[in-house]
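Other chains dropped; remaining ones untouched in position.
As written, the chains take the letters A, B and C, and residue 1 is the first residue of each chain.
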Amino acid sequence: MAAGISDEALSPAAAPLVEMTGIDKSFPGVRALSQARFELLPGEVHALMGENGAGKSTLMKILSGVYARDAGVVKLNGMPVEITAPRQAQDLGISIIHQELALMRDLTAAQNIFIGREPRRFGILDEARLNRDAAAIFASMNLRLEPTVKVETLTIAKQQMVEIAKALSYRSRVLIMDEPTAALNDAEIAELFAIINRLKAEGVGIVYISHKMDEIKRISDRVTVMRDGEYVGTVPAADTPIDTIISMMVGRTLTNEALVIPNAADAPLALEVRNLRRGREIRDVSFSLRQGEILGFAGLMGAGRTETARAIFGADRREGGEIWVRGQRVGIASPRDAVEKGIGYLSEDRKLFGLATGLDVRNNIALASLSRFTGPFGVLDEAGMAKAAQGAIRQLAIKTPSDTQEARLLSGGNQQKVVIAKWLLRDCDILIFDEPTRGIDVGAKSEIYKLLNALAAEGKAIIVISSELPEILRLSHRIAVMCEGRLTGILPGGSSQEEIMRLATMREPAMELRHAG
Amino acid sequence: MTDTAAPAQKSGIRISGAFHRLLAFSGLIALVVVFSLASPNFMQTQNILAILQATSVNGVLAIAATLVIITGGIDLSVGTLMTFCAVIAGVILTYFGLPLPLGVLGAILAGTASGLVSGTVIAKLKVPPFIATLGMMLILKGLSLVISGTRPIYFNDTPGFTQISQGSIIGALVPALPIPNGVLILFAVALIAAFVLGKTALGRYTFALGSNEEAVRLSGVNVDRWKIAVYATAGSICGVAGLLIASRLNSAQPALGQGYELDAIAAVVIGGTSLSGGRGTVLGTLIGALIISVLANGLRILSVAQEWQTVVTGTIIILAVYADILRRRTL
Amino acid sequence: AQENYDIALISKGFQHQFWQAVKAGADQAAAEFGVNVTFEGPDTETQVDRQMDMLAAALSRQPDAIGFAALDSQAATPLLQQAAAANIPIIAFDSGVDSDIPLTTVTTDNVAAAALAADKMAELIGNAGKVAVVAHDQTSRTGIDRVDGFVNRIAEAYPDIEVVSVQYGGGDQLQSTEITKSILLANPDLKGIFGANEGSALGVANGKTELGSDIVVIGFDSGAAQKGMVESGVMAGAITQNPVGIGYETVKAAIGALNGETLPEIIDSGFDWYDASNMNDPEIAAVLYD
């Protein structure tokens, strides 16, 4: 399929592959899209930008047959089409990587990739070929992944790679990527971009949604910006400054980035972790954290940062090691113990571990603090909860019709903000944020940075685990780097990216580099 | 799911919440209308009272099941636990001859204790609720027979006992309204359960557990404690059901109870509570229980042959739930 | 009876008072003759295959004799043949086993018993009017026999009496109560209801009380509650079988068989009508159980 299009792709005036005009879409209480527009050329990487809840995912779900539009026209190769089911979109050569991962957790990676298209012999599944084909796709992506591994045992990053492999396997003319790199690390992002460039050369049109501004410059040809469900404009990526794109997105120019406020090196210790161990994931990790300090955790995928955080928080059992809070050794056997000691943990997987999707926004925000709102006879102070939730909605600019909207109906980025709000409301002294800005738009991101700085200034101790080095560099007073379950070093805040990468890939144990405390 | 994709209310006509809720009764109302037209005997005060009376035990059990189902669990032991509590009341009142309030308390505490055991097995030993409560169902069934010596315990020596369900406090005040106490107790239990679910921390955790238990645990909540509390509360409610049935039959019948869990769970699910947890209402459960008893009563009043009653009941249960699904989809 | 025989009784039920009375009779005989008796039955009288599993397990135990109340005698034939092949004597009880393997059958004539209930009903309502039946089971032998016995007798002998409804409550008191109330409300001019086993009869009486009706209730079997209701007049009276006698005679016949005695083909355990006037007569009181 793709081969026929590549000739057209050579000419800049190629006929659009996709044209969407006048698209409307409403959900109960929400106008998600209003006269939205979008155009995609063959061989083009077209970035779709906008704040959280701007309607990007909704627009692409309409293109891929998940939602039915209320009004508007969708044209494919100049022909109007009605796309009413995912299957039909696939048949028309459109495939999508969904923002919220849509994998079957009990199946293997290969089974997920070829679901609905299993190779068969005499009606019997040809599992060997299935695995071979999947392995071939992984190889083309330079991805080291066993096709027969069950998806539920994979980290989110690996799951994301499986989603990408699945989308690639369709060999579509139109490939939609809804925040494919939100969970990825630099190495995988580089790999993904290589794939994108290859597809582009084959004439595939790619819709690329991301909140990482640097990526936009790196790979996209054009940028379409949406705001509040409406079309704002389309600009060439190369000649448009990032600031212009941002101001198109947010409708104003952003104030300057927050600065790291230095913390006193003699502030009292808030948290000390000594010789934390568990199998090969956490190998003798020790570090300390002072009040008012932000400690960044950098590392490649699978470095063990999440595992370390979960072990500290009591979410997983640990095999050894001590945890000291404010100079006292504490026993933490469960998240409840940790929260009681004033430790909060924001999980990297909001859908699985963060959000109670069936509850409304208000109750999700209050979930960790319900006891504070509980009066005599266990009766809840609903008004107090509403007030707190509405405060958080304002503070974090959560886009939701009201605080009683079901959390699962929010856009991805806004769900993430709800989870952050939950921990802010809990008012812990020690906060561990695992990928806190995953899927969050630029404007909100800088708000969250400011907020973290302010919390640190109040004397809270904060750990930020992030796969985005700029984020780590911008926020951290010190940077801990992990590799294969070891803490390979702790660097001062202003360190270079090269220094961090060196520690992140340091396979040997290097005792002398550890500044344990 | 299709309902997320369904375009809704472009027309601006927003149907008010109260009206929306009223429509939930539609299946029930349709049944009542049909039976009223079909038989003049249906819409008699006495028959209405009989229907309410017939709902009381299953309604109370269904409310207990609702709590557990909202957490994403299931309780198969409600029926035999009810019997067990009745037997305990019998032992206290008839064998030991203690005063009535102690019997009432004993039955309810027996229910709570059993709920504590189920809840602990589920929360601490991580045994799936289906298995834990299936085991409890059998254990309680056997224990009821053992304790009672496999014979009914009569409450002839406790004169007030039949009044618990069959007397009528309202009737004593307003003779035109001889609503049996059993029905009042059902509504009281429903009100309390709705209050607990809607207004208290226990209720909030009940929904949260059913929505995403792991997220609740990672929020620092003592998940085990709240889960056990839910099963214990459900158990206490089964204790009330045990008192109701014992009072109605003026005896604790040790062999009764198995099979009642299915009717209770059916009422819950007909009432719109999802077996996967996280959502549900007591009002829905009440309506579900009423649908079941109106159907049974109406078909009997019409003297439909019993084998056909079963066929019709099955069909109408499916249709009632389907109608409710259609209603929610269009609103 | 010097030997410590092991006798397995497989009955049709276990939890109901009737079967507990049969068990009591069997236990009584066991104590008297110094043998060992076990007693088992399925939860409901529809579970034919569960009864087969019980019979199979009893055979594996290699008892000296088996007492068997078949839910469906045909279904049991292969297992009974197996017992015969192993030389284990079989005594049928409660209702007949359609086979020549059992050495004798200890039974009540349920059709005749229910016909007697019909006669009493007719007498009490003045030979005219509407009546109904609440029975325990639509497919079991006793359910069929008692309903047929009652309905056929009315049809044959009492042209002015109409049976307006026959419904089944599984012998569950609560369900029978609800059924009774529906029948009463649907037929305000009803004269009487026959409850065809203990649970049904209690349910009927209960429904009558709850609605404050004054119909004639005729029950079946006894038990403390039913006796109390007959005494107080809520129930006009009831038919009693002799369950204790059935259990006793079954065990006794089994011992007889083991000792090489010849047994009669049928041991009729009999039935009786009882009401407030005669229930304290010694011969009636002896067949009533609590």
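We take it that contacts are C-beta pairs under 8 Å (C-beta built on N, C-alpha and C of every residue); 3 or more make two chains touch, one makes a residue touch a chain.
These numbers were taken from a predicted model, which means no experiment stands behind them.
Each chain type appears once in the displayed model; counted over the entire complex in the file, the copy numbers are A x1, B x2, C x1.
Assume only the chains that are shown with their structure count from here on.
Judged by the touch criterion defined above, the protein chains link up one after another in an open path, with no loop closing it. Averaging C-alpha coordinates per chain places the centre of chain A 71 Å away from that of chain C. Centres computed as Cα averages put chain A at a distance of 43 Å from chain B.
Mean C-alpha position of chain B lies 33 Å from that of chain C. In chain A, no residue touches at least two other chains. Counting only residues that touch two or more partner chains, chain B has none. Touching chain C in their complex are the following residues of chain B: 39, 41, 44, 46-47, 50, 53-54, 57, 145, 150-152, 154, 156, 166, 245, 248-251, 253-256, 258, 293, 296-297, 300-303, 306-307. By the touch criterion given at the top, residues 4-5, 7-10, 196, 199-202, 204-205, 207-208, 210-212, 214-222, 277-279 of chain B touch chain A in their complex. Remark: chain A residues 25-28, 66-68, 70, 313, 315, 334-336, 338-340, 344-345, 347, 352-359, 363, 367-368, 370-371, 374, 377-380, 382, 422, 426 touch chain B in the complex.
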